[in-house]
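Omission of a single protein chain aside, the complex is shown with its protein chains in their original locations.
Entry: subunit A
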Amino acid sequence: MRIHHWLCILFCLELLFSCNRASSSGKLSAEFSYAVMVPDIVIVHAGMALFQPDFEVERITGTQPISILLGAFVCLLVLSAVVMVFALRKSRAYRELNKRHEALLITNKEFAAANEELKYTNQKLEDAHVKIAEQTQTILRQKDEQLNRVLDSSQDIIWSIDLTGAGKHYISRSATQVLGDNVRGELLIDAIYWQHLVLEEDWPLKEEALRNVSLDGYAECTYRIRTADDGYQWLFEKMHVVDDENGMPLRQEGIIVDITNQKKAEEIILRYQQQIDIIFSNTQENIVLMDFTGKVLLFNKAFEYFAEAVTGVRPVVGKYIWDITTKDRREVSQRLFQEALEGKLIKTTAVFYMQDNAIYHSVRYEPIISDGKTTHVAIIASDITQLKEQENILRESEANLKAIFDNTRDSFTLLSPDYTIIAFNKANFQNVLLRTNKELRTGVNLLEYIDEDRRSAFTYLLERVENGEMISYEANLQNGGLEAAWFKITISQVRSAEGKLFGYCIEAHDINEQKEFEGTLTAIARELSSLIENANVPIFGIDQHGKINEWNRVSAELTGFSRTEMIGRDWITNLLEPEYHEVVTAIMKDALSGVPVSNFELPVLSRKKQKISLLLSVSPRKDAEHKIVGATIVGQNITELIEYKQNLERMVYDRTRELNEALQKEKELVEMKSKFVSIASHEFRTPLSSISLASGFIKKYKQKITPEEVDKRLDNIEKQVGHMTHLLDDVLLIGKTEAGKLVVHPSEVDIADTFERLKNEIEQSTGNTHTIRLHIDSIEGSVNTDEKLIRTMVINLLTNAVKFSPGASYVDLFVTADYNKLAIGVKDYGIGIPEQDIKNLFEPFYRASNAADVEGTGLGLSIIKKALDLLRGYVDIKSVIGQGTEITIVIPLEHA
């Protein structure tokens, strides 16, 4: 009995001790305790009883009284003891136990000795039990701690809302992380469903779940809640209602799982899926998926179009792939499929013909292997027709290039940037270039073929090329050790289309023929040049712009401008006078357009500004392509010729002029003579008429007329004869001067004597009607002149003066002489000469209009003029009508 009580107390203590733990633990402890022994009374911790409503106390304890322990540990001990005593006495179980104990005691007596032993054993068992209990407690504690850690460390939220109105809500600590500390606190107090956190659009989901759970007792929903950073979290919530045995709801419980990551992953997967779908349906590649039998499972749009267009068969899921392709590809398709099924990845090119056009497809059969077995086969095909065409063109072009490359006479060697030989053609003189007998090979560094002593020079060349230079030079190389040959060697960069340095190309071109030709040409040119240089005529050349580019020796000699001075200068502006610029520019334009111009005369200016007349011919100069590049001008110096011609012309002109003058003079003379003769004859006819009529009258009427009458007529005849004689003398005198027969005979003439005699002579001959007043004003007593001519002139002058001053009693004669000249003036006071007549007075037989009544031949002044001409003198006439006339003659005096 004591043992039982003690044990019960122990059990109570054990229960008390475990009341703070989870209910399951309490249950476990209780069950464990019952298994060891049956207590007389059960004291159950109130908290445990509350939280473990399914703790089947009765099931365990049977009819034993139950005492529920409340209060503090010490009070509980005391209370437990009181209740225990009370319960032990009153409970039925206690009584039964007592009966069994009494029986046992009876047995004990019977087995007294055994009891003692058992006692000892019991003691040992007790010790062991204590130990076990201690160990169990430790284990339980550890387990509980683990469970708590699990619960607290779980991301999931576990909640329970009391529906009894007791307000006993629960929510796991993890809610703090998801919903926030406040929410957890609010939940524990008010049991709200954190509506304010749920996204507005998702609330209906949660609302519906809450409705469902109240109707069905179970619901689940997925919704989002807002997070602190304005994002959202996906939550999955499961809830159910716990009813009591009467079906009355006790509480609502739930678990919330954060499924944000899962949701996001789903979203990503969905997006990928969509994108893959887009790619799949829009790709140009034909994609078909088949199962292992060859039946089509899936195909994209590209394949659908292709199949319809090329094979005419509309692809359908479930058909064999070889039934969709063209007839000729069927077998191939089947074979390739089989091979793919065996796990091979097959790549091939298929050709389809559509309206005579070949369509090339690159086709892949890809086995899809799962667990080491081919479950599906995918065909992926792409159209490579264009690629194929380009490839064909490229191949053709490459073949052409190769043909050219191999057949050209030039040598080409292609090097990589590190001078490795990439390619070379069949031209046979690479060895010559490299001065080696080794056979060229691709992949070998070119430098290996070059003598060491030339290697650095060659490398230097290549480096220059690498820096962007293109090197080109002519070299005279030994050809196979036989003879020297000329090559033009060019080294250039080779770049790819993207501009990347691909390598170098060494090109050698045999220029032997060219060199020989050049040599011949040079020789010809030299000869020609020498010919031009040494030609005895000026030759020069100009370029298209008129600038001198050739200037031979004679050109230089002739103009005084050296070759160096003239090269590059414009010949028109430098050699010609401005007046010729325009016309010569036009000529040169013609010449430079291909029209040669011959023999035009042009004066060229020399350095000393002398005019050199050149007869020039311009011919266009052409280059090898017959393009006009300038003009050659060949000249001929005709300066002397021109001068000679000009002299000749001048001479001819002078002669002609002289002749013309002589002719004119002769003509005038003839005319004058003819006129003179005509006038003279007329002048003779008049006195002859008088004579004829007078003599005829006497003859006819001698009987009828008086002797005085006869005498009168005879006198008249005499007078006419005298007049005719005088006339004849004058005419003869004039004739003499005209014929040049009158010559000046100068002699010493005494002025006073000569003029005194003349004065008396004339006074007498004119019948002393007038006194001649002689005025001599002379330093010289005599002058050297032709006396006869002086006399003739003075007689004529004085006679005229007397004749034309009929009313006057004198005329004046002035004689003035100095060293240089003799001036003789005769002045009358007579009728004067009309002005209009003065200019004609010296014409033979001309008589002034007022002189008709005065006797005269009209030859006097004419004779004076002739005489003055001979003496190189001149005459001056001053006259006023009605007042008189003064005529002065001036004769220059010549001294030996």
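Going forward, a contact is a pair of C-beta atoms (placed from the backbone, for glycine too) under 8 Å apart; a residue touches a chain by one contact, two chains touch by 3 or more; residues count from 1.
Note that in this section contacts and distances are computed from a predicted model.
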item: Undepicted complex member, UniProt protein name, chosen from "Potassium-transporting ATPase ATP-binding subunit", "Response regulator", "Pyruvate dehydrogenase E1 component subunit alpha" or "non-specific serine/threonine protein kinase"; value: "Response regulator"
item: Candidates A:689, A:747 or A:769 - the one touching the absent chain; value: A:689
item: Of A:681, A:747 or A:820, the residue in touch with the unshown chain; value: A:681
item: Selected residue (touches chain absent from view) among A:716, A:766 or A:888; value: A:716
item: Residue of A:203, A:292 or A:697 in touch with the missing chain, whole complex considered; value: A:697
item: Positions on subunit A contacted by the hidden chain, ascending; value: 678, 681-683, 685-686, 688-694, 696-697, 700-701, 704, 716, 719-720, 849-850, 852-853
